[in-house]
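Complex shown without one protein chain; remaining protein chains in place.
For chain A:
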Amino acid sequence: MTTDIHQYLAEFEDIPGTRVYTAARARMGYQLNQFAMSLMKPENRARWKADERAYLADWPLTDDQKQAVLDRDYNRLLDLGGNIYFLAKIFSTDGLSFVQAVSTMTGMSVEDYQAMMLAGGRSPEGVRSKKEQN
């Protein structure tokens, strides 16, 4: 395994349709993820459900991050530093399962995504490397 951190990180950019939760993303998304984490408390969930914008006003998120949260645009949230285990607090509060929420990032309908999983999941063929297109 390489110990050159630059080479190590560069490899992650070569995986199609994947955002690895690197330090750069963790730094960008710190407040976003901590906001999501706050929804683990029932009293916070109640405040959030009552008025999402008012709840978000208490958090030092960027305007882009706030909009992506309101839009439940999970791919955008990943790009803005979100991590799926933290973002899960948002979709759990919405009453969505992992399958329901995760499928929204794939461009497939929930039903088609579920059918793909039942048929053995997404094949790694063709989605291992952008560079080598395999």
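Some points to look at:
Keep this in mind: contacts are C-beta pairs under 8 Å (C-beta built on N, C-alpha and C of every residue); 3 or more make two chains touch, one makes a residue touch a chain; residues count from 1.
We adopt the following convention: contacts and distances are computed from a predicted model.
Here one chain is missing from view; checked against "Protein-export membrane protein SecF", "Anaerobic dimethyl sulfoxide reductase subunit B (Iron-sulfur subunit)", "ABC transporter permease" or "Class III extradiol dioxygenase subunit beta", UniProt names that protein "Class III extradiol dioxygenase subunit beta". Residues 1-2, 8-9, 11-12, 15-23, 26, 30, 33-34, 36-37, 39-42, 45, 74-75, 78, 83-86, 88-89, 92-93, 97-99, 102-103, 105-107, 113, 116-118, 120-124, 127-129 of chain A touch the missing chain (whole complex, contact as defined above).
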